[in-house]
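Removed from the display is one protein chain of the complex; every other protein chain stays in position.
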Amino acid sequence: MAVLSEEQVMLQEAAKNWTREVAPVTAFRALRDSANREGFDRNLWRQMCEMGWAGILIPESYGGSGLDFLSIGLVLEETGRTLTASPLLSTALVAATALLLAGNDRQKGEWLPKFAAGEALGALAVDEGAHHAPRRVALTARRAGAGFVLSGTKSFVVDGAVADILVVAARTSGKAGDENGVTLFLVPGNHPGVVRTPLHMADSRAAARLQFRDVDVTLDTVLGEVDKGFGVLDAILDRSRAGLAAEMLGHAAQSFEVTLDYLKTRTQFGQLIGAFQVLQHRAARMYTELELTRSCVEAALIACDRGSTDVPALCSLAKARAGDLVHLVSNEMVQMHGGIGMTDAHDAGLYLKRARVSEATYGSPAFHRDRYARLMGY
Amino acid sequence: MAVLSEEQVMLQEAAKNWTREVAPVTAFRALRDSANREGFDRNLWRQMCEMGWAGILIPESYGGSGLDFLSIGLVLEETGRTLTASPLLSTALVAATALLLAGNDRQKGEWLPKFAAGEALGALAVDEGAHHAPRRVALTARRAGAGFVLSGTKSFVVDGAVADILVVAARTSGKAGDENGVTLFLVPGNHPGVVRTPLHMADSRAAARLQFRDVDVTLDTVLGEVDKGFGVLDAILDRSRAGLAAEMLGHAAQSFEVTLDYLKTRTQFGQLIGAFQVLQHRAARMYTELELTRSCVEAALIACDRGSTDVPALCSLAKARAGDLVHLVSNEMVQMHGGIGMTDAHDAGLYLKRARVSEATYGSPAFHRDRYARLMGY
Amino acid sequence: MSDLESFRSEVRSWLDANCPPSMRGTSGRPAQGEEVWGGRRQTYKNPEAKLWLERMAAKGWTAPTWPKAYGGGGLSRDEAKVLDSEMRRIGAAAPLLSFGLWMLGPVLLEYGNEQQKREHLPKIVRGEIRWCQGYSEPGAGSDLAGLRTRCEDRGDHYLINGQKIWTSYADQADWIFCLVRTDTSKKHEGISFILFDMATPGVEARPIRLISGSSPFCETFFTDVKVPKENLVGRLNGGWEIAKRLLQYERQNISAGGFGSGFGGGLELEDVAKKYVGEVDGRIDDGDLRARIAEHRMQARAFALTVRRLADEAKTANGPSPAVSILKYAAARLNQERCELLVEAMGYQGLGWEGEGFGPAEVQAMRDMLRSKGNSIEGGTSEINLNVVAKRVLGLMDHQ
Partner (left out) sequence: MSDLESFRSEVRSWLDANCPPSMRGTSGRPAQGEEVWGGRRQTYKNPEAKLWLERMAAKGWTAPTWPKAYGGGGLSRDEAKVLDSEMRRIGAAAPLLSFGLWMLGPVLLEYGNEQQKREHLPKIVRGEIRWCQGYSEPGAGSDLAGLRTRCEDRGDHYLINGQKIWTSYADQADWIFCLVRTDTSKKHEGISFILFDMATPGVEARPIRLISGSSPFCETFFTDVKVPKENLVGRLNGGWEIAKRLLQYERQNISAGGFGSGFGGGLELEDVAKKYVGEVDGRIDDGDLRARIAEHRMQARAFALTVRRLADEAKTANGPSPAVSILKYAAARLNQERCELLVEAMGYQGLGWEGEGFGPAEVQAMRDMLRSKGNSIEGGTSEINLNVVAKRVLGLMDHQ
C-alpha cells in the first residue's frame, strides 16, 4: 500500500466500513435478482454522494473535495471488493475527468457541481465495435449550419442508458484509424435522435448501445478543440483505466482472500485442503501477482496525480496486469471451491463474470501489451 | 507408440541396444571433451552405417533398405535419448530426401549409394540470417555462360563443415521473401570458392557458416527445376522437421525419465522428493505433454510416408510441440535436480544445450505457430 | 465375403430402410432440444426420434454388445464397430443418450446378479427408465469415499437417510444408482452400491442453478427412504470397487465425447476472431491473439491425434495404455481454453447475458465459458487426476 495522507486513510476506512456494512456482496446479488434494470441502486449511490465520493476529483470551487486519483482509487478498490455497482467510475472519475481536462468554464460550471452533488450522471461513449479501439472512432460529426450532425453507433457505453450527459468521441475529419480528426462532444442522454438500448451484460452492470440518428448539436457542445480530441480522449481513458484497475485490484484481493479462507476451512481426505502443496504454491503465486499488480495500480494513480510523462505506459501496465490478475484469481476461485463454486448461490460466479467484463473494458491485456510496446518504441 | 511392422520393431530394438551399449551419453560427453571438432565420432558413424541406418530411406536399387520415415524416426528417437551426435539426420534423412524428391537419375546414382554406404556426407544450406526463414533465401545464383555463379552466405548449416555435398538454396530470380525464384544446387563441400567456418555451438554438434565467393557451378548441378525450387525445399524441410522432432521426442523422454528416477531416489526432509505434490503435478504435466507430442511426431512421420496433403501442417505441429516439450523438460530437469543439475558433471546441462539448439533448428515453435496459422488460412 | 462384410451389408440395408430422414446427416448427436434421454417423462418434439429409438431398441442396437438375453444386440466388438461406422457413414443420430447405457449397464453386467440384470438392463436398452447417479455429497467431493449418506438394515428393507449433490438430472430421472454408507466404522470398506426408484417416498430432488444459468444438476435429499434389500448390487460394504469401476466408465465417456460444447464442433475460433477482430491479408489482425489461437488449435490437434493413437494402440496391445489417464485432464484444460478464447475474440459481444444487442451464438459463448469451469471439477477434479497420474502411471509415492 502506498503511503497515504491522513485524509486518504480516513476515506479508505470510511469506504471499507460502508461497503462492509451497507453494500456487501449480498446487496449486489439482491440488485441483480431484482427488477432493477439500471445496473445500480440509486439509494446506495445517494449515500455515496452524501459521503462526498462523487466529488473526490472535483475541485472545491465546483462543490467537490478536490482530492486526487489515488484517493478515488482507494474507494474503487473497496467497492471492487464487494462488487458494489455504482456510477462512481463512469461519473465521478471518467466524466468528471473529461470535463476537468477539456471543459471550458461554462461546461465545467454546468456539470461538475451536479456530478459532485449526485444530481447528474455522466458516461463516455468511445468504442463502436466489439473491441476497445479508440483510434477507430468512426461515428461522424458533420458540420451543418452553426453546429454538427452526429451519425453512428457506440457499442458498449458504461452506464450509457442512465447518463444525463454523454461525452461522445466523434470523427470530424480523417478516417477511422487516424488520430487527427477526433472531436469530443457533450450530448445530453435524452437528446432527440439518441436511441439508447440497455444491454444485459453478464456482470449485471449497466452498459448500453447508443445509436445517433442524425443528432443535431450546437457548436458549444464541443468539448475541447475540434479535430484535436484524440489526445485528451487518450488522457481520459488512461485515468479511467487506472481507476478501473483499482477496482479490479479490490475485486482480486477479495476473491483471493475468500478463497484462502476456504483453503483454511474445507476438509477433504481428513486434511484442510490448504495443506495440499499444489494449492499452497498456487495460492502463493496468486499472492505474488496480487502484490505486483498493487504496485502497478498505485504507480498509475500517482502518475495521474502528478501528470507525469509515463501516465500512458503506467496506465496500460496497470490495466493489463489487473486484467491478467482477475482472470487468474477468478478462475482459481471457482476451481479451488470445487463444485460449490460452480453454483449460482456462491459468490465465485459473480466475481468471475465481473472479471471478464472488466478485463475487456478500456482495453484487454492484449490491447495494452500492444500499446505498451508501441509506447516503448518496439 | 504407433503400430509397428516386425521390421520396424527389430530396427527399434537394435537402436535401443546399440545406443545403450555403444553410444550412451558418456560417449557424447567424451566426444565433447575431446579434440574432435567435427561434432561426431567417425567410428560410431561407421557402425551406424554398417547397421544400415544411413540407407533407411534410400531405395534398395541405390544400396539402401527402402524403409520409411517412421522407421528412421524410431532410430532418431533412440539417438535423441543418448544425445548421440551423427550425420544421421543431415545425410540419411535431409540430404537423401532432397535427392529422392528432386534429384535426376544421374544425381541419385552418384550420391545415394555413397550415402547408404557411409562414403559421403550431405548437408542442406538454407538459412542466411539469425532465424530459420526459407522464404528469405537471398544468396544469388547468377547465370554465367553455361552455368551459374553463387554469391552469398549461409549462416547455420548442420554438418556443413564436414559435408561432401551441399544442397544449396539460392535465388535465381525475384527477391528475398518470394517463393518463386528459388533454385536448389548440388555443390561439393570442397568446391573452389566455398569457405567453410565451423561453428562452436553450445550443444557441441557440428554446424558451419558457409561463404560462397563467386562460386562457379555448371548447369547439371541444379537439383530439380530452376526458379521452382521452393516447393521441394519446403517438402525437404518438412521431412527434416519431422525427423528432428523424433530425435527431440527421444531427448525429452530420456530427460524426463532420468528426472523421474531422481524424484524416486533423492531424499530431502526425510522424504523422497517425488512425494511432494507440486513435483508430482509437474511430473504429470510433463508426462501429458510427452504423450501429446508423441502423437504429433508419429502422425507427422506417417504423413510423410503417405505423402498426404497435411504434411506441412503436421510437420509444423510436430516441430512446434517437440520444441515446447524439450524446452519444458530440459528446464524441469535442471530445476528438479537442484544444484547438481547446474554442474557440468551432470548430464542435465547437455540436454539443456541440445534442447535450445534443436528448438531453433528448422524453425522455432513461434515460427511454426505462425506457419500453422497461415496453412490453416488465418 | 467375410462374415463381417456380410454383416456390414446387412446393417447398411437395415439402416437404409429404418433410419428416419430427420435422424440422418447429424454429427452423431440429435439436434439441440431433440435429445432423447428416455424415461417416464420423455416427450418427443419429433415423432421420428421416437420411431428411431423403438426400431433400434427392438434390435438391441442401443446397447450393441450387451447379451441378447438382456435386450442387447449380442454383437461382437468387431460387429459393433461395423455398426458404428455405418451409422457414422449416414450421420445417424444416437437414438438414446443414457447414463444407464454408459455407466450403470456395464457395471450391472459385471457385478449385478441375474435377477438385477433381467430386471434393469432391458429397460435401459429400450429407454424406458432414465437413471441418475448418486455419488457426491456436500462433504465428499474429491474425497468421494468420505460420503455419509446412511443406509441401515431394517430387517426386511434398508432405510436411507442423507443428501447427495451434483446428481445430474435427478429431477428428470426415474431411478438412481447410489453410493451409501452401510458401515460407519470403516471408510472405503463401509460403502455399498444400491439402486432405487426416485418415486419412493422421502426422495426429493432440487435443481441447482449454475453460474452459467443452466441447471443440469440437483441436490437430492433422502429422508427415511425404504429400499428393498434385493436392490443392493454386489456384496454389502463392497460398493467402493463398483464405484471406482463406474467412474472409469464415466471418465472414458467424458474424455472421448468431449464436453458439452465440444472441440471442433460449433464455431471455429479463427473464423470468430476474423469476424470480430478483423483480418489483414487473410490473417487475424491481432498478432497476439492469433498466436494464442494457433497455439490452442495445435494443442487441440495434438489431443485429437492422441485420442486416436491411444484407441489404435488399445486395439492391438492388450488393453488401454496408461496414458489414457491424461485425457480427462487435457480435455478439460483444452475446452476451458477454447471457451475463453472465444469470449476474448468476441470482445464486448462475448460479454452479454441475454436480450437485445447479442446474438444467440454470442450469449452461448459466455455461458459455455462459464459452464466449462466445471470441466476440471466434475468427474474427478484435475488435481485428483494429476495425483492419479503421478501415483499410478509414474509410480511416485505419497509422503511416508
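Read from first to last, the chains carry the letters A, B and C; within each, the first residue is number 1.
Going forward, contacts are C-beta pairs under 8 Å (C-beta built on N, C-alpha and C of every residue); 3 or more make two chains touch, one makes a residue touch a chain.
No experiment lies behind these values; they were computed from the predicted model shown.
S.K.: Which of these touches the unseen chain: C:I90, C:L109, C:A291 or C:A304?
M.R.: Only one listed residue reaches the unshown chain, and that is C:A291.
S.K.: Quick one: say which of B:S61, B:N180 or B:Q268 touches the chain that got left out.
M.R.: B:Q268
S.K.: Considering the whole complex, which of B:S5, B:N180 or B:T197 touches the chain not shown?
M.R.: B:T197
S.K.: Of B:A54, B:L112, B:A283 or B:A348, which residue touches the hidden chain?
M.R.: B:A348
S.K.: Spell out, residue by residue, where the missing chain touches subunit B.
M.R.: 127, 129-132, 155-156, 197, 199-204, 209, 267-270, 276, 278-279, 331, 334-335, 338-345, 348-349, 352-353, 356-357, 360, 364, 366, 369-370
S.K.: In the full complex, which residues of subunit A touch the absent chain?
M.R.: 1-3, 260, 263-264, 271-272, 274-275, 277, 279-281, 283-285, 287-288, 291-296, 298-299, 317, 320-321, 366, 369-370, 372-374, 376-378
S.K.: If you put the missing chain back, which residues of subunit C would it touch?
M.R.: Considering the whole complex, subunit C reaches the absent chain at 287-288, 290-291, 399.
Going forward, only the chains that are shown with their structure count from here on.
S.K.: Using mean CA coordinates as chain centres, what's the gap between subunit B and subunit C in Å?
M.R.: Chain centres of subunit B and subunit C, defined by C-alpha means, are spaced 43 Å apart.
S.K.: Whole-Å distance, subunit A centre to subunit C centre, using C-alpha means?
M.R.: Once rounded, the distance between the two centres reads 41 Å.
S.K.: Which subunit A residues touch at least two other chains?
M.R.: Each of 276, 278 in subunit A touches at least two other chains.
S.K.: Could you pull out the residues of subunit C that touch at least 2 other chains?
M.R.: Residue numbers touching two or more other chains: 383, 386.
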